[in-house]
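Handing you a structure now.
A protein chain is absent from this complex, but the other protein chains hold their places.
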Amino acid sequence: MRRLLPWIGIAALLFLLIAALAPGLLAPADPLAIHPTQSFRAPSFAHLFGTDESGRDIFTRVIHGTGASLLIGVSATAIGIGLALVFGLLAGLGPRWLDFGTTRFLEVLFAFPGLLLALLFIVVYGPGVVTSTIAVGLATAPGYARIIRSRVLVVRRAPYLEAATVLGRSWWFRLWRHLLPNVAGSLFVLVTLGIGQSIVWASSLSYLGLGAVPPAAEWGAMLSAGRTYLTSFWWMTFFPGLFIMISAVATTLVGRGLQERSRDS
Amino acid sequence: MTALVSVRDLSVSFGETKVVSGISFDIEPGQCIAIVGESGSGKSVTARALLGLTGGTVTASRLRFDTTDIADASPRQLQRLRGRDIGFISQGALVALDPLRPVGREIADPLRLHGSLSAAGRQARVLDLLTQVGVPDPALRASQRPDELSGGLRQRAVIASAIAMQPRLLIADEPTTALDTTVQAGILDLLERLRVEGAAILLISHDLAVVSRLASHLLVMSTGRVVESGPTQRVLADPQHPYTRSLIAAVPTGRPRFSRLTSAPAAEPVPTDPAPGEPTSFEQREVLAADRLCKRFGSLRAVDDVSFSLKRGRTLGIVGESGSGKTTLARLVLALERPESGDVSLLGEPWTDVPESARRARRPRIGAIYQDALSSFDPRWTVGRILADALGGAAGVPVLLESVGLSPDSAGRRPRHLSGGQQQRVAIARAIAPRPDILVCDEPVSSLDVSVQAQVLDLLDDLQRSLRLSYLFISHDLGVVRHMSDDVLVMRDGHVVESGPTGAVFGAPQHEYTKGLIAATLQLP
Partner (left out) sequence: MALPVGALPGSGARRSWVPWALLRLGGVAFVLWAVATVTFFAIRLIPGDPAEAILGGPGSQASAAAFAQARVDYGLDQPLFVQYLQYLGRMLRGELGTSYALKQPVIAIVGENLGGTLLLAVVSLIVAAAIALALAAWSARGGRVASGVGWLLEVVAAAIPHFWLAISLILLFSTTFGWFPPVSVPGPLGLVLPVLTLALPLSGFLAQVMRESILDAMASPFVLAARARGEGSGGVFWRHALRHAAIPAIGLAGWAFGSLISGAVVVETIFARPGLGRSLLSAVQQRDVPLVLGVVLVVALGYMLVTTLTDVADRLVDPRLRAS
C-alpha cells in the first residue's frame, strides 16, 4: 500500500494539471456566469459544490481556478528556491566570513516566523496576487536556504571530493561534476514539497483578505469571498480549501516518494 | 558431567533465509570456546541465540544453559538470565554504550535490574568493577560519557558491565576489533584472567590469532555451518577442511614478502624480472622523498620531523597505532595538506612547495586508495563512469576491470551494491588507471575479511610487479605491514621511532616501543 501512495499523488497531480490546462473538459460552464436567483444554494446534483453569493457555480469556479492557483504555487516556490540557492551556495561554498555573514542574515530572517515575513512584505507593498506570491517566496526562502547550505557543507567535506583532487581535477571540475549534482539531487524533493506548501500559504494569505480578490476564479479569492459566510454557507470555503489540500497532499506524496526512492536506490 | 552450555542442531532463520544451521557445541565451566568465521558466517547470530536476542526464528534439538531451556523460556525467564547469569560483551564499544548516558549508569544497570543494592551500594560496586577491569581513576571515568573515553577504556567499561553480577558465562563478540595492538593485548589478558577465575567464555572472532590466545576449542563457521571443530592447537596445526586451510593461509603475519596468500592464480603474468625485493642497479631511482616534515593542528604535533625515501618498485611500510600521525603523513604526501616545515619531492621535483596549479599536471603520477573505498566514490556514479573518468575515456574500462579481477559487466553497477572487497578493487583500478608511479595505500585492507584481505594484498603484489609501482603502505597491522613492505617506518605520536629494512626492524628491533608492539602482536602457533 505504501508504495502505491506516490502514484496516487501523481494521479491527483495529473488530474489537477488537466484542470489547469483544459478546464473546459471537466467543467464546461462559464465560471464567471452570474445567476442571482440561485445564490447560496447548498451542494446538489445541479451544483456539485453549491453556489456562491452571486449564484456562480462553485464546482466550475474551483476547476477553472486550478490553473491560476497552481501557477501561484509554482512561482512562489521558484522565487523561494531561487533565492535560497543563491544564499545557500554562497554560504556553503564561500569563505568563512561569507558563511558567517549569510548565516547571521538568515537568522535575522528566521526571527520573523513564517507568515510574519509575508505579512511585513504585504504591509509595505499592499495586498494582491503578485505581492502575496512574492511574499510567500520570500518567507519560505530562509528555510530552504538553511537546508541547501547544510547539504553543501556536507558534500564539500565528502571523501570523494578529495579523491577527485588526488586524481588532479580542478576546482571547477569538482564543483560542476561532483558538488552541484550531489546538492541538486536533494533539491528535487524540496521543490515538490515546496509547491504544496506555497499553495497552502498563498491561500492562507488570500483567506485573510491579503491575496487574490474576487471575482477571479482563483481558490484564494473564493476563500476570501466566503470568509464572512463561514458557518452559514460553509461550502463556499470548504471546497476550494479541499482542492488546496488535495494539491498539497499530492505534491507531498510525490515528494516523499522521491525521498524514499533516493534513499533506497 | 553436565556442561554449562549445551547446544545441538541449532538453526536460525530470518523469514525464508536460513542463516545458521546444524550448530552443536558444549561449554564447560571455566572453558573458553571460540567460533571463528568471516562476515556473513552466522557466528554472531549463533552467539545471540543463547540470549534469545536473534530477532529471528530459532530451532534446536537442545539449547540449554545450565537448567534453562532457552528455546522454550518465557521472556521473563530470559530477562533474568541476561546480565545475571550470562554477560554479553559486544564489539565496537562506542556504539555498545548509550552515547547520552554516563558510563557508570550503564555498568550499574545489571545491578539495578538483578541485584538488591541501594543506589549508594551500586555506586560503590561500579567503582569496584572498574578497578577490577583495570580502569584508572574509576570515580572520574564512571561519570564520563563513552565519547570521552578512549577505545580501550570503553571496552573495559563494557566488560565491567558484563561481569557486574558475576555471570557464569561470558559471550564476547569481537571484543578486540578496532583496538590498537597493545590495547588489544591488555583486553585479552583481562578476559583470560576472568576465565581463570571461573567464567566460561564463548568467544566470537574473525581473528585466528586472538582465538588461539584464549580458546581451548574452536569451531570454524562458514555460511551458517560448522566446517571444522576441535582443540585449537590441533585445528591450527593440522587443518582438515579446505576452508580452514585457506583461512589460515590467508593470514599475512609471518609470511615472507611476495609469497601468495591465496591459491588464486596471479591476475597478470609475472614478467621475467630479477628476483623481487632485490634492487637492480639501474632501478634505484628515488621516486618519493620526504625531508623533515612537520604538521601541527593547533597545539598538537601530528607529524614531527619525519623523513623517508621511497625507491622505484619498492614498498615502504608505515606502521603505528591510532594517533601516531600516519594518516596525516599520507595527506601531506598527497599534498592535501601543507606542511608547516619540511617538504616532499616527487620524482625529483618539489611537490609540496609549489602552488596547486603547478602540481595538477603531475598528480597522475601519484594515486591513493583508502580504508573506506565506498565513500571515495561519487554516490551518483556507476563503476564504469568512475573508471572512464579516471582513464579519460570509456575505451579502456573492460580491460582495466579485468586487470583487477572484476568482470567487465561490473561497469554498469553502482559501488554501493558491491561487496567490500569488490569496492576496493574498483578503487585500485581507478588509482592505477592513469599509470602512476606511486600508490599511497592508507589502511586499504583494515575493514576487509581475512580471506578478502588476502586477495587484495595479492592483487597489490601482482600490480606492483607488472606495473613497476612503488607503494607507501600504511597500516596498524604489523603482520600485514611486515608481509607487504621492503622497508618500514615505525611511528608514534607523530615522529619516527625506528626505521630500516623490514627484516632488520622486525627481526632485531632497537627501540622499546617497537619491541613492545612486536611482543603484543599475536602470532599463530
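Labels for the chains are A and B, by order of writing; each one numbers its residues from 1.
The criterion applied here is as follows: contacts are C-beta pairs under 8 Å (C-beta built on N, C-alpha and C of every residue); 3 or more make two chains touch, one makes a residue touch a chain.
Treat the numbers as computed from the prediction; the structure is a model and nothing was measured.
J.: Since one chain is left out of the picture, which of the remaining chains does it touch in the full complex?
T.: A, B
J.: Which of B:Ile35, B:Val158, B:Leu261 or B:Leu472 touches the chain that is not shown?
T.: Of these options, the touching residue for the absent chain is B:Val158.
J.: Touch as defined at the start, partner being the missing chain; which of A:Ala91, A:Ile122, A:Val183 or A:Leu258 qualifies?
T.: A:Ile122
J.: Which of these touches the unseen chain: B:Thr2, B:Thr131 or B:Ser150?
T.: B:Ser150
J.: Quick one: which of B:Leu51, B:Leu190, B:Val227 or B:Val505 touches the chain that's been left out?
T.: Result: among the candidates, B:Leu51 touches the missing chain.
J.: Considering the whole complex, not just the chains shown, which residues of chain A touch the missing one?
T.: 1-2, 104, 107-108, 110-116, 119-125, 193, 196-197, 200, 203-204, 207-210, 223, 230-231, 234, 237-238, 241-242, 244-245, 248-249, 251-253, 256
J.: If the hidden chain were put back, which residues of chain B would touch it?
T.: So the residues of chain B touching the unseen chain are 51, 53, 75, 79-84, 86-88, 90, 92, 95-101, 106, 109-110, 113-114, 144-145, 147-150, 158, 161, 297, 300, 322-328, 493.
The rule we apply is simple: only the chains that are shown with their structure count from here on.
J.: Flag every residue of chain A that touches chain B in the complex, lowest number first.
T.: Residues in contact with chain B: 158-160, 162-168, 170, 177-178, 181-182, 185, 265.
J.: Give the list of chain B residues in touch with chain A in this complex.
T.: Residues 334, 336, 360-361, 363-364, 366-368, 370, 372, 375-380, 389-390, 414, 430, 434.
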